[in-house]
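Then we have chain A:
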Amino acid sequence: MYEHDVIVVGAGGAGLRAAIAAKNEGADVAIVSKLHPVRSHTGAAEGGINAALREGDSWEDHAYDTMKGSDYLGDAPAIEALCKNSPNEVIQLEHWGMAFSREEDGRVSQRPFGGLSFPRTTYAGAETGHQLLHTMYEQLVKSGVQVYDEWHVLNLAVTDEERPEDRTCHGVVAYDVQTGEVSGFRARNGVILATGGPGQAFDHTTNAVSCTGDGQAMAYRAGVPLEDMEFIQFHPTSLPSTGVLISEGVRGEGGILYNAEGERFMFERGYANNDGELASRDVVSRAELTEVNEGRGIDDEYVHLDMRHLGEERILDRLENILHLAEDFEGVDGLEEPMPVKPGQHYAMGGIETNENGETCVNGLYAAGECACASVHGANRLGGNALPELIVFGKRAGKHAAGAEMEPAKIETGQRGEYETAEIDSPVTLGEPGSFGDADAVADGGTVAEGGSVDETSIVERAVEAERKKVDELLSSDGIHHSEVRSDLQTTMTRHVNVFREEEGLKQALRDIREARDRYEDVAVSDPSRTFNTDLLQTIETRNLLDLAEAITIGALAREEFRGAHWRAEAPERKDDEWLKHTMLSWNDGTPELWYRPVILEGEDKTYEPKTRSY
Partner candidate 1 sequence: MSQSYNRGLIEDFGRWREFSAGMWAWVFHKFTGWVLVGYLFTHIAVLSTALAGEAAYTGTIQTLEGLLVVRILEVGLLAVAVFHILNGLRLLMVDLGIGLESQDKSFYASLILTGAITVASVPTFLAGAF
Partner candidate 2 sequence: MSTQVPKGEEVESTTDEAASSPGKQRRDTAKADRAGQQEKQREAEERAKANEDTVQIKVFRYDPEVEAKQEPRFDEFHVPFEKGMTVLDSLMYARDHYDPSLTFRHSCRQAICGSDAFFINGSQRLGCKTQLSDLDEPVRIEPLPHQDVVKDLVVDMDHFYEQMHAVEPYFDPDELPDGELEEQRQSRANREKIKMSTRCIWCGACMSSCNIAAGDNQYLGPAAINKAYRFAMDEREGEARKQERLEIIEQEHGVWRCQTQFSCTEVCPKDIPLTEHIQELKREAVKSNLKFW
Partner candidate 3 sequence: MAERYSSFQPGGRRWLWQRITAAFLVVVLAFHFFLLHFVYHADEVTFALSSARMESWTYYSLMILFLITATFHGVNGVYNALINQGLTGTKQTVVKWTLVVASAILIVQGVRTANAWAGISIL
């Protein structure tokens, strides 16, 4: 058993920032991550980091833009915390040496981005995430935080009081990928989840293979509610074979989308008569899919993004990177042919419910980054708002966990304060009704001990035992390979819970997920090795994806309106009277329980009035 004050799970932008912050508060911090820190998916971010740095701009404007972008589903205290702290955090990165792009006068460059009223996106070429991740890892090395890399966290060690709000998290259980050892990590002060998004629930995503939402699934099963899971951002231009992102910059420079019939469909089919290709992400994604669904897609799968008319010189000057991406990942020469593109899952707005200090409703359990939902993005994330979220909320969670004096949070977590419960209209039984392994919640990865009656170390030990058993079971049983389950799950998610959602499709998805869950009962790991058993780990990740896919679908089915990234055929309009509330999902002994919490639109000194979202 390892022991530290603060255990940070995950080493992307959020995890690194949290660890550094906790260390600066004097805590003994360790990072446990299934990948070496520099392999985290934060490195893939291209565009930039929003921060109101210059005269003429203000955090209030940034907050306004963010609230509007969120389609009024963001919580004002979280949004204001983000926008107020972002400038300091960005300058902190600069002081840590991050290689930002520069102006003539040597100051950090900023550029305009979709949905922003001021060019406030700081960036480092088209590799902002890479620079951010590496800069922070370097500072982590400097600060001497202990890193357990290639340790896959399997579960949390949480007490099992009746109400999640009374539970406490005492650590995590992790699997050493290189040796197959299962060990406990006790956290004296707190555990911070920073495990990134659940993109792999979809078969076509810009996210990494490692983005399996493990932290969300673990927290969910430990009783922490998942918030607004139905809000998934789909990016309209990703390469069909790999999902690699083709930046919005191509359309910004004048790239044109064509269907199989050679029509410039954004205009000719009337999807966006004013903005055409430059309409917002969700609009373009829906247009592309409509074309494909109506038989005008190329190979029944994608459309063409053509930039040849821009001329070689301009392309080389501004979009050189895109040429490499198309060449390396699709085998297409963007100077000679149009590039194939289709919508791809890109970002999860929802996640583990937290307040603006990163706390969840379980004591000692924090979450930050894409896996968390303090609710800054609401129904739709603006480009360039995820990276500031990592550093702002990563730092806050780290400080809080290390015991720093902080302003109490305004956002409430768990079933406290104002909330309403609801029924789920599902065609099948949801969740894991006492099926996986033993029938009790222990084996199911929920909670482990009678509240308070045992000491903290044995709570962690019990969790370790439970995980050891699970691993052994997976290794020794005989059955099907998880990849079959995973690919079926991904297929159904992309087919039914994509940019277009309609009741019947969502219900079909729930049926398919039920079936996938039932088949998962029979999975086994065929690689018998304890050394670097990726088969085992992916099998475990698939379980997490099942839980999250189900949560996303339940949310999508419940929310009968069109808001931000979520669109419903039955109700293609925003319904503020009914739906200015967060979708919350709690795992109640294996059964998902749906409830709602009102959105907080009251900011520090103003209230954000919902307006039509038009640009």
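The rule we apply is simple: a contact is a pair of C-beta atoms (placed from the backbone, for glycine too) under 8 Å apart; a residue touches a chain by one contact, two chains touch by 3 or more; residues count from 1.
Per the selection procedure, all candidates are chains of the complex that A comes from, given by their letters.
Predicted model, so just to flag it, every value in this text is computed and none were measured.
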Here the complex member from 1, 2 or 3 that touches chain A is candidate 2
Touching candidate 2 in the complex, chain A uses residues 35-36, 38-41, 43-44, 53, 87-88, 91, 94-97, 99-108, 124-125, 127, 129-131, 134-135, 138-139, 141-142, 178-182, 208-210, 239-245, 325, 328-332, 468, 472, 475-476, 478, 481, 483, 487, 524-535
